[in-house]
Each structure stands twice: as structure tokens, then as C-alpha cells.
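Missing here: one protein chain of the complex. Every other protein chain is in place.
So that you can tell them apart, the chains are marked A, B and C in the order they are listed, and the count of residues begins at 1 in each.
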Amino acid sequence: MSHVSHERLTADLLRPLEQTSWRFYLLVAFLGSIVAMGLGTWMYQMYMGFGMTGINMPVYWAFYITNFVFWIGISHAGTLISAILRLVNAGWRRPVTRCAEVITAFALMIGAMFPIIHLGRPWLFFWLMPYPSQRLIWPNFRSPLVWDFFAISTYLTGSLLFLFLPMIPDFALIRDRATGIRRRIYGVLALGWRGTTKQWHRLETAMQIMAIAIIPVAVSVHTIVSFDFSMAPVPMWHSTMFGPYFVAGAIFSGIAGLIIAMASLRKFLHLEAYLHPVHFENLGKLLLMMSMLWAYFIFAERLTTWFGNDTGEMNVFYVTQRGSFSPLYWTMVVCNLVIPFTILALRWLRTIAGCVVASFSVCIGMWLERFLIVVPSLSHKYLTYSWGHYRPQPVEIMITIATFAAMTLLYTLFSKFVPIISIWELKAGDHPSAALYPAPMHEHKLGETHA
Amino acid sequence: MAHKWGMAIDQDRCTGCGACVTACHAENNIPTVGASQAARGRAMHWIRVERYWEGEFPDVKLKFRPVMCQQCDAAPCEPVCPTYASHHTAEGLNAQVYNRCIGTRYCANACPYNVRFFDFFNPEWPRPLDAQLNPDVSIREVGVMEKCTFCVQRITAGEIQAEAEKRGVKDGEIQPACAQSCSARAIVFGDLNDPESAVSRLARQERGTKLLEELGTLPKITYLAKQTQA
Amino acid sequence: MDRRDFIKLTAVTGTSAALASCGNPEHQLIRFVPDEDITPGIAEWKPSVCPICSAGCGVNVRVMDADVRTVRSGQAGVVRMNVAKKLEGLPTDPISRGGLCARGQAAIQITYHPDRLAQPMKRDGARGSGSFKPISWDEAIAELVSKLDALDDRKALAIVTRPHRGNRDALFAAFAQRVGAPAPIAYELFSDDVLRHANAASYGKAQLPTYDLAKARYVVSFGADFLGTWGSVVAQNAAFGDMRQARPGVRGKLVQVESRMTTTGASADEWVPVKPGTEGVLALALAGKHDIADAEKITGVPAKKIERIAKELADQKPAVAIVGGPALAHTNALFTATAVNELNKALGGELLGFASHNAQLSTLSAQPFAALADAKLLLVDEANPVYGAPKAWKVREALEKIPYIASFSRFVDDTTAYADLILPDHSFLESWTDAAPESGSLDAKPISAGPVMKPIHDTRATADVLIAVAGKLKTPVELPWKNGEELAKSSQPSTVDRRQANPAPPSAGRQPTEWTDPHFDGAASDYPMHFLPYASPAFGDGSTAHLPWLQELPDPLTSAMWSSWIEINPKTAEQMGIADGDLVDVTSSQGTLRVPAVVFPGIAPDIVAMPVGQGHEHYTRYASKRGANAASLLAPVTEPETGTLAWAATRVKIARAGDADGSLILFAGEKYEKPHDHETR
Partner (left out) sequence: MRWVVMAVALLAAACGSQGQVSDDVFTPAHRTIAAAARDYFNVRPAAQQPIPFPHKTHLAKGAECTDCHETVEKGPIAGIPSVKTCMVCHSQIATTKPLIKEVTAYSDKGIDIPWQRVYGFSQEAHVRFNHAPHIRAKVECATCHGDLKQMTVAERAVDHTMGFCVNCHRQKNAPNDCLTCHY
């Protein structure tokens, strides 16, 4: 069975760092301008007034909060998945983990922007942080929004660490190959890595700890995000299942995001030799499982609402099920269940292309799901006289688009400056530190071409 | 003894005339947002007179219900505010502190009564309309949440006056603009801690109900149901 | 005015009005020394009189200091002055008893209206264009005087006013009389003169009655929206509240008989829809003076119901019947009014009385504005006939022909737009004012009040202007009063019985209690629907449409703001495929209006109703060219004997004209409290 030599491996994976094509600059320029437009739009919104959005009485949360939940959801791709895969030591994870963890870091940063963008007075956002002032006022620790603040900052720190640790040996590798300023920068990042056994030990231990620590954090983060809704006595919000429902949804959309990211890496960075159909197939199976889990949750939610027949909740139920929101609702069902299920349940469709199609559909579906959680409930609260409706306005749409551009931009830049696949982990099999691993059941060897 | 300001609204007296709405605008510097904003669901009425149709022609009935901030004792808007801009005072009012508000609008989502209003733009008064503005009430700027305050400026003024005269506040001495303006006397305001106050007596009537009582928000406004008579 | 017309910084907000040197122009303007003693931040309360309707509520004005832009000797600056801040009912006033309606409270915006005329104006554009240029008071008065002197025959001087405004009526009547002009034409769209005539016949009092509702156990109201727009609303609301809940164990019952549900109908215990114009028959039937079976045929009210109500009326004394509004806007109005008076007599009528107030009747003529045809000079005061009179009366055309028109209006409205000269009046808060309440309370007395604040513009009290003009004529004429203060204080009641001006006493010949069919304009075949215009709760006859608070005040029944609309029965709407907001063409013999529809459960399938108040050509930035004018559809049908306009006697046809265009702005989201109750599960 064929085997990629370490030299070729290193060369392949460092190629993006060492040579730059005009396409790269073009892409960065394009994405950069969109992101710039997004920032400009936000400033315009601050300048003219929050009324530039489509927000109104009583729909006080809409696009921005939808995006917030969506991106925090996407962020669960990485850390959680890679952490789990690390702990169960699934060998096929190795080329996957880093792409995943990067998604987490960036998606979190973008998601965390939205609570600020959606503020009426963003320039005072720092009042969410506890800091001593002569006013002797602290944030209201009873408020889920303050919980969000802590949860997200913790998760961000954690996932950045979790991302950074396994990069150290690779930084060292680049350092050793590079010269001049690059050498110095990567030198700093490599934190004086020499690859001594002691250092390997420390690294592995640290990663084990982080892997274990990050999972409860990840779970708690999206649970707390769900608390933003379930803590308010709003019909169809005030639900005990929102925690697990949101976490499941997060992982669901997370995996979808990961698949899309990996596919594009594979294509644009020519990593066919490292990201194999089997990776997509495995992730596809995960996605299928999550899709069914999601379906279970939405079914449970809808059934209990309908059975409970509470007037307030039924108003929202009807408006989503067959009222003005029903087109969006059924699109969501199709995107989140029908399409991914049919594609992923059939082996002959569970190809890379198939997985990507399914993933795109899931991303759309999950965005809609968040929108359908936020808006219909707010526009149809208890007193029917005060019902309202919501139409997104250009500023919101522009800023939403910009965040997707931002994600792609950050990802592009990252893969430009850091090997997007962990070189040393691929080599790990033959690495001195391999002893540290329990023997994997079926280690899928590099270069093996899978049917 | 600390006051506990409360209100009773007699739906059997209310004729839906809307005097209270205008009175509130006049007293509390509530801006008129104009047709284009009103069309986008941004008209500000701290108090609104809800009307609900019942039945079909010719057996039609109609119900009026003035709704403003219910000044709940277990207010959903309070715990969710990250900055304490919305909080409970010693006298049981749901305070909305504009200068502390950063505009998360979470309070408005949590409020089951939809009585909280957001300043989507800076308000504008073509001169000299601004000469009418009440100097005892803040002019709220863009990005903050606002709502019925039970005319806290009148409450404060009344309490300061009473204190200056070294006496307690008399029942009926303090009246929010809506109660004052109501010619049918459908709105009665007073101290719920004083069992003999007009509002306490009304609140004890068997016609009395609380709006969305089942949500356990413990509103301080009692609605006296419209009586029916064949 | 869309707020996005302005570029505004909101990245960080809050003007430091309190702080100097914050770049706020407030501080670049010079400050004039105030002419009055000011205690900043302390409120004073001063009495005044509400000018909005003829009810004449006494109001309590909160006066406090504020900075006001002004110009002194050509220099722009600010001056701190004591200004009105809020209007409340005057607790000691027998009518308002401390309460005040929405329109009354919004009246304060008249004073501070951004489009209020700040000085005399002279026309500098085409008539009706509404373009004027400022001139000085001396020029203005001189010009009017010269025009008056130029008249070879004073009979060619016409005066158009609004009736029932206390001494202001006396002022214009006296002016007309002393300069030898015909008596002023006092016109209002929603006139109660039929009732005054009927009362003159039934009670010898040509006056609106005062109902002691607080004592009533049973009230039947025929068309009168006495809790919303008809009569002394504030007083009637107060009395109604007491009738309902002020007496332990006793709760008065209200039965509302009308064709379209009003706020009064909404507050009633029983709502009885009738065929338009047949209220009188029902009244007679209830009085036992008309065969009930026949009454059922005519009115469409089930005989059983009539019997029951008649019985309840007999049992639950004291009871009273009220009539007004659309019930008295038909060709058989005098019959209806008299019939209800008969019913009241049958009921004992101890709850019906008349305030100590002399009768006044408006012009009686099937064509009140006929006189304008040969007028050479016209004075207009607080009347807006171009807006409020049926097209067929050709007021607009008449105005175009009159060589010279002077108006005392504070705003450029539809009629004032035709004026050559505008002599803007003070606002009621800036001048002496008075009222002679005709009804509402038996202890109502004529009241007057002085100015509560100094004028903020270069305006003048119309009384002073008229007195000055009269004195400056070639052959000076003296009015009974030296100035506006004397006029307001003058005890001589506002009782110009204009019947001698235009004699047409209610004919005693025909027995007015005989049932006569109402006549409608437009054949039922071409115009299948009854058209029911009604006084808007916010704008009345349209005179307060320029006040932003009232424009944004949700209509009590439809929750509409900033809009005009037509109300259609749900079944009819369904048949025609009309939903809320869809555009509808409403066509009468007089023309067509395109208005958004409101599907309205409280109206009969063969009736459409439309509020009067919007649709002004000119009426400040808030009301100009907004919505449609219901009055423009009215046919010139009048009650034959009193000559008052039968404004509910027009038939129309309606057709769906298009999808919603956003011109209907509703505050409410839903009509029903439990919209899904009909869901079967």
C-alpha cells in the first residue's frame, strides 16, 4: 500500500504558505471589499439611527440575533467535533481537526460581533463587562445576556488555545524552513519548540486536558444562547428543551459548515491526497445522524405545543405552520430534513459532492430555523392587538452578507499563513510520540485511495 | 410606610375615547413619529386603547381595554436587562433608566404586554412645538427603550411637596396624566398599601382581574371587567 | 415629513442643552431680557376655555417657562417666557369637571404649530395656490379698510363663520349689522339645527338638551355618538361613567340604535342596527305610537326586540332617549327628532333639561352659500366651507369670483388658500376667550378667560382687528366693545337669533310626527350602498386634522393613524374580494374617491361609512393632501323645512380598485382577541 513520503507531505501542505497565486490576491481583495462595505453599513446604521433596520414594535430582535445564533452554532463545528474525535482517537480525524478548530475560532468572533451590532447604543456595550466604576454599578448577573458575555469569552479563549496548541510543532517546522522576518515571526509563534520528548509529552497532555475541558464549555455556550430565548415568557420561546435543541442544531450546522470548508480546501489547495472521500463519508454519516436528531427535536417541539393547545403558543404555531411564515417554515423542513436525509441516507449519493450539497442545504435550513425561532414568536405575542410583522432592510441584509464574506476571508488568510492540515499529526503514526496513542482499531493510512 | 403605586381601570366606564393617549403624549414628551414611521410599526403610545371585536353583524360587540405598562411586581423585563436599566424601585415601580439603557431591547421582548417602545431615531419637534415639552420629563434619544412610568415625575413632585409640608401624600393627590384626563373616570390611581385608598377599594372588587394573570407577572394594574346586562 | 430628510448624528447622542459651548445654535442666538417674572421650573395653573367644539369646556392650563425663538427689531434671538405646557379639564367647571377629550388636549398644538401664520399675509400666487407673502399689520388693516370703503353697497359684504362660539358670534353679527352687511353665514357640516327646531316645537327651546345620564337607569340613543363626537362629549362621558358604576347595585343600561357602530355603540350594552333614516319609526314604536309589526318592516329591527326594549324602557325608570348625528341627517330628520321627543315625553322626561342659555339658530336655507354669488367682499372666520360643504353648492367657484377675500385664520386651510389677505388671530391661549355652553350641564354658564401666555407670533386678536377696522372706516363705525377683553367679558349672551336674518320658522302646518320616507340621492339601482360619513373622533369635521397628536392617535374602532378609509361589512368585502388596505373606488352622483378599505364588523352589508376629516388641499404639513375628503361625495340634499344638510342621504357604489398601497396605517395587528378560536382540532 502506497505511502506519501514525509517530504512530499510537508511540501504539499506548506505550498500555500510558500507560493501565492494571483487568484489569492483577487479573492482577498473581493472578500475584503465586501467586509469593508459591511463595516461601512454598520457605521451608517449607527450614524443614521437604528431605525435603518427593519426592526419595529413588537419585533425587536430579527436578522442580527438570527445571525448571532447561527454563527455561534457554526462555531460548534470545530472544537466540539475535533475534541470528540480526538478523545475517541478516530484516526481519520487527523487531517480534519484543524480546519474544524479554525472554523470555531472565527465563527465565534463573528457571532460575538452581533450582540454589539444589534445594540441601540453600541458605543456603550462595555457596560456588559463587570468593571469597578464610581457609579458602583455592576452588570445584572441575572441577565442571560451577561451569561452570554462570559460563556462566549470563555469559549473563545478555550478554542483559541485548543487551536493554537497543536499548531506549535508546525510553526516550528515552518520556522526551520523559513528565513528572515518570516523565520522570526514563526519563531515567536513556535514558542521555542524543539520537539524534545518532554515537549511532546507536555503538548499531548495539554491537548488531552483541553479536549476534555472544551466539550462541556461548548455545550454550555449554546445552552446559554438558548437561554436568551427560553428565559423570556414569550410563546414558543419559554421551553425547557431549548438547551439540547440548540446544541443539537449547533452541531448540525457546525458539521455542515465543516464539510463545506473541507471541500473547498480540498479543491482550491489541491489536498485531494489528504482529504479523502472517507472523511466526507464519515462526516456525512454524522450529518445524517444530526439531521434526524434535529427532526426529532422539531417534532417534539411542535407536537407538545399543539397538544398543549395554549392560546398564546398556538397563535405562533399557526402562523408558522400555515400562516404568513409557513413558506419559510416548510423550506426549513425541506432543507434540514428532506434534502440531507435523502442524499446522505443513500450510499451512492453520499459522495463529496453529495455531502456538500446537503451541507449547503443544511446551512440555509438552520439559518431559517433560527429566524423562525426569533421572529414569529415576537410578532405574535399574547395581546393580538399588538401583533406586528417584520421586513428586513438593506442594512441588515448587507451586514449579514458581509459576515459570510468575513468568514471566508479569515479562513483564506489563515490557510495562507498556517498549514490548514496538521502536518505533524499526519506524520504522527511514525512519530516518536506515537507510543502515546492507544493503538487505533483501523488506522486509515495516508495515500490509501478509498472507494 | 412605603407607597405601592397601583391603578384600577374600569372597562365598564371606559368608552375608548383616546383622551388618555393624548394626555400621555402631552405629559411625557412622546414624539409623533410621522406617517412613514408609523406605517413601519413604530408609533409610540405608552398607553393604547386596545379594541377587540366579538361576533358578527348584526350581533357585534366590541371591547375596549386601555393597556400601558402593568408595573408588574414580578416583571419579566427586569431580570433580563444586562445593565439594570430596567429595575424595580422601593415603591414597586418598574423603573426605566434611559441613561443606563444600551438598547438590547431584551426587556421589550420579555414583556408579555408589548408596552415598551424603542427610540429608532432621535425624536424631532419642528419649532416651536418644542416649547410645549415638559421640562420635568427626559427627552429620550435614539437607541433607548422607554415606557409608561406611572408619571413618576408627578409622583416625585407630589412626594416632595408632601415632604415640604411635613405630611403624607393624600389619596388622589397624585394622578398620572391618563387618570387625570379620563372624563369617564375609568382610570383610578393611588397607593395600594393604603387599604382605604380608592384604588385599593376598587382592586378588591370581584370584577377585578389582572391582564395575563396566568403568566404570574403580578401586575399592579387591576382591570374591572365590563358588566353585561340583558 | 420623513425623519430621514435630515442627516443626523446618532453615533453618540444627546444634545447638551444644559451646557454652553457645545456647538448648539441655541447658544449662538442672543437672549432678550424676558418681559415677565419667571420662576424657572415651577408650574402655574391658569384657567381658559377650550375652543375646539361648541361644548365650551373650561380648561386648566399648565404654564411654565420655555425658550422661544423670536425676532425683535429685526434681530433674531431667544426669549424666555411663560408658556402653556399642557391642557387639562378645569375641575371646577360644570362641563369638563376636570376631564378633557383628546381633541381638547391637542388644542395646545394650535399655539405651537410649526406652520402657524406668524404675521399678516398677502396673496402672491394664484388663488387657491396657498402662496402668500408677509406684510405688516398696518398695511394689512389699511388694505382691508380701503376695500371695505370701496364697496358701493355694503350688502355685498359677506361673512362666513362657524356657529356656536360664544361671543365671537356676537362680534361678527354686530360688525355685520353695524356696517350694514347681511348677517354672517354660520356653517358647520355636522349641524344639530334640526334638533334645535324640533325642540323649539316640542319644548319651546331651540336648543340642545342636557341629559342627566348619571341618574338614568335606561338610555336609548338614536344615532347620537354622545360618547364620541356628538354634543357635550366630555360632560356626557363623565355622566355615562357614573351611570354605569357610580351607584351601588344600580347600573344604567345603554341601547344604541344606529346604522354603523360608533364608539358609543361600542360602549353600549345593546347595539341595534337599523335601516338609515328609520330611527324615528322605532322611537314611535317604543313610545307605543306606531304599530310594531310595521316598524319591523320599516326599520329592520325584529319585532320581538322592539317589544323587549319597550318593556325594559317602561320598567327601568328613569329612562331617557337621545337623538342626533346621522339619525338627524336625513330628509325626514325633523320627523325623527320630533318622534324621539315624543318618546321622551312618554318616558316622563325628567332626565331631560335645558341649560340656562338662550337659543341660537344657524342660517336656515337650502343653499346657505347662495348669498356668496353676488358678494364683492368676503370675510372668513374659522369656517372652511371649501372643504366642508357639498361640491354642488359651488363654494369654490363662488370664492373664485369674489373680488376680495380676507380671512382671520391662523393657518392656510382649503378656504383661506383663496384669500387675498390673512389677518391671523391669536391662539386661544394668547387672547381673551369665552364660551356659552349650550348643553352638557344644567349649571353651565357662559364663561370667559384671559390670555394665559404672551403671543409667540406677531398675530392679533380678531376682535381687536375688527374693532380697529370698523373704527378706521370712512364713516367710522363703533362696535359695542372697546377690545377683545370687553367682548369676552360682556355678559350679553351670544344669542343672535339668526332667524330674523333668514326667516323660515318650523312650519306648524304638517304634523311632524307622521312617518315620512327618507329620500336618498342616487337610485338604488345605480348606487346600491348607503354612504355614511361621520365626524372623525380625532378631527371632528376636519378642523383639527392639522394637529400631529391627533393624526397619530389611533382611531378607537379601526386603530388607523394618518389615514382616511372606508368601512365595509366583512361579508360585502369578501364578496368583492376586498381586504384591509385594498383600494376602493367610492362613487356618488357627485364624484369618485379612491380610498383604502377597512373591513368593519360593525356595519350593515349595504352601508359603507367614511370618517370626515382628512383630504385637505391645504392644511399645514401634517394634513395637506393626506387621505380623501368624504364631504366631497355628499349630494346637496337638505331637510326640507329647516334647510340643514342631510349629510347621510347620499347613495354610492363601490368597486375594488387595487391592492393595498400602504396608505392605510393601522396601529392594531388583529381585530379579534382569539383569532384561532374557530380552529377545529
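One rule holds in what follows: a contact is a pair of C-beta atoms (placed from the backbone, for glycine too) under 8 Å apart; a residue touches a chain by one contact, two chains touch by 3 or more.
This is a predicted model, so every value here is computed, not measured.
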Touch partners, limited to displayed chains, of the chain removed from view: A, B, C
Selected residue (touches chain absent from view) among A:G73, A:P122 or A:G254: A:P122
Omitted-chain contact residue, chosen from B:H87, B:R116, B:R185 or B:K210: B:H87
Option from B:H45, B:R100 or B:R116 whose C-beta touches the chain left out: B:R100
Among A:L26, A:M43 or A:L346, the residue in touch with the chain that has been omitted: A:M43
On chain A, residues whose C-beta touches the chain left out of the figure: 39-40, 42-43, 46-47, 109, 113, 116, 122-123, 125-126, 133-136
Those residues of chain C which, in the complete complex, touch the missing chain: 6-25, 27, 30-34, 39-42, 72, 77, 114
Missing-partner contacts on chain B, residue numbers: 84, 87, 89-90, 93, 95, 97-100, 122-127, 129-130, 133, 136-142, 149, 152-153, 156, 160, 163-164
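The definition used in the following text is that only the chains that are shown with their structure count from here on.
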Chain pair, A-C or A-B, that carries the greater number of C-beta contacts: A-B
Separation of mean Cα positions, chain C and chain B [Å, integer]: 30
Between chain A and chain B, centroid-to-centroid distance (C-alpha), Å: 43
Numbers and ranges of chain C residues touching at least 2 other chains: 3, 8, 10, 13, 559, 668, 672-673
Where chain A touches two or more other chains at once, by residue number: 48-51, 121, 384-386, 388-389
Chain C partner contacts - residues on chain B that touch it in the complex: 10, 12-19, 21-23, 25-27, 32-39, 43, 45, 48-58, 60-64, 121-122, 124, 126-136, 141-143, 177, 180-186, 224, 227-229
Chain C contact footprint on chain A (complex, rising order): 43, 46-51, 121, 123, 306, 309, 311, 314-315, 318, 379, 384-389
Footprint of chain B on chain A - complex, ascending: 48-51, 54-61, 115, 118-122, 124-125, 127-128, 137, 139-140, 142-146, 149, 228, 231-234, 378, 381-386, 388-389
